[in-house]
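Notes for the one structure printed next.
Heads up, one of the protein chains got dropped from this complex, but the rest are sitting where they should.
Let's turn to subunit A:
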Amino acid sequence: MPVCNFFLQGRCRYGEKCWNEHPRGGRGGDFRGNQQPSRGGFGNRVWINPSQRTSGDYIQPSSFSHSGNNDWSRGGGGGGGGGGGTSQDIKSSDFSFSSQNRFSALSSHSHSDKGGQNTADDNAKHVDTIQKDMEIWQTSGQWPFSCYSALNGQISGFVELSPEELRLEYYTGQASGDLQTYMNSVQQLANQWRSRVQELRTMSSSTQISVISELNNPSSSTSTQGFVSTSSGFSSTASGFGNTSSSSSGIGVGGFVSSAPQSSSSFSFASSKAVFGESNTQQAPGAFAQPSSGFAASAPSVASFSFAPQATENKASAAAFNSASAFSFKSSSGGLGTGFSSSAPTNSGFNQSSAFASSAFSGATDASHSAGSLFSAQSDLTADELKEFTAKRFTLGQIPLKPPPAELLTV
């Protein structure tokens, strides 16, 4: 008799009646009490065992595993509604291998440690989970400006903003008489969210690759720190576009740029115009060294870099405006398309198969000497950068951050 796969995962519905074989000893998986010290990158990165410990008796040196996310299965006397029921996901995937049982990887003892797991299976499951979650997120009307994590770690491309932060922005905008900035930025964030969710839901092959690489390589994931509060600044992120990007970055406007190398850092909002640049980190996250950039604070001149004037919508995000989302963040003004990096010189960078698209060129650091200038003088560039610009193609990992000198552009 063939061996029952569900039994091996500990979840065969038929039990003794099953027509397939339930090998004894091959089944490890019913209890989930694995003492896995951490689950995935996020846990590893921030696990701290403090060296000093006092004698409060709830503090014990044992670590504990986090795998106990059992859904609350049965509300005994409770009414219907939220408390009970298995998750929607499980229903549809009862018979599929790419199941919603997030712990099948942990629970089957036939593979002694995760290293022995078939990672392709894992990835398929993760991808499936992500897709389903995105679908739920789109249709449920839940708060869009939230981070999201799949089993292993956080998926990039989502801005994390609490309702209170957004509300505070509204109130300060109202007090200063300028609600338009708020509206614009909310619109922009909403668009970005929609496109990102749609991208993850449809999960084209390139998205899949980038998501999987992100999950397996958590150090490369970028966390978008959405907000730095000032009296008037409002953060926004520009997302990657279309199907090729997996992370988003943003632009810091004067004073706020805390650019952490890999992570797109906080950004604040230019006062009247939205300025976007973005870079994409794909499989080779190291390629784009500095996704974020600093700009001089004076807003309108910053717009010299913007290539997304209010009018243009980019095709990718237009496609992403599906009405599936029950969430209405209506646009009052013409929406700002999510930043679309058709930077001045060439458009040919958008190559779905190749890993990157032309990235944000803007002036690199906080010192921001490229305050408002679109091109840099040739004398400003280092020899390496000049070499890159004069070469036929950029070398991954050495793409200059400063804009190219005007002289080198051949149109």
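For the reader, a short list of remarks on this structure follows.
Quick note on the criterion: a residue touches a chain if its C-beta (ideal position, glycine included) is under 8 Å from a C-beta of that chain, and two chains touch if they have at least 3 such contacts; residues count from 1.
In this section, contacts and distances are computed from a predicted model.
In the listed set "ALA-interacting subunit", "TATA-box binding protein associated factor 11", "Isocitrate dehydrogenase [NAD] subunit, mitochondrial" or "Rae1 protein homolog", the entry agreeing with the UniProt name of the missing subunit chain is "Rae1 protein homolog". The residue from A:13, A:167 or A:387 that touches the chain not shown here is A:167. Within the set A:149, A:202, A:217 or A:378, the residue that contacts the chain not displayed is A:149.
If you put the hidden chain back, the residue from A:8, A:127, A:186 or A:399 that touches it is A:186. For subunit A, the residues touching the chain absent from view are 31-34, 38-40, 42-43, 46-50, 52-60, 62, 64-85, 87-88, 91, 133, 136, 139-143, 145-150, 154, 160, 162-168, 170-171, 182-183, 186, 223, 225-229, 326-330.
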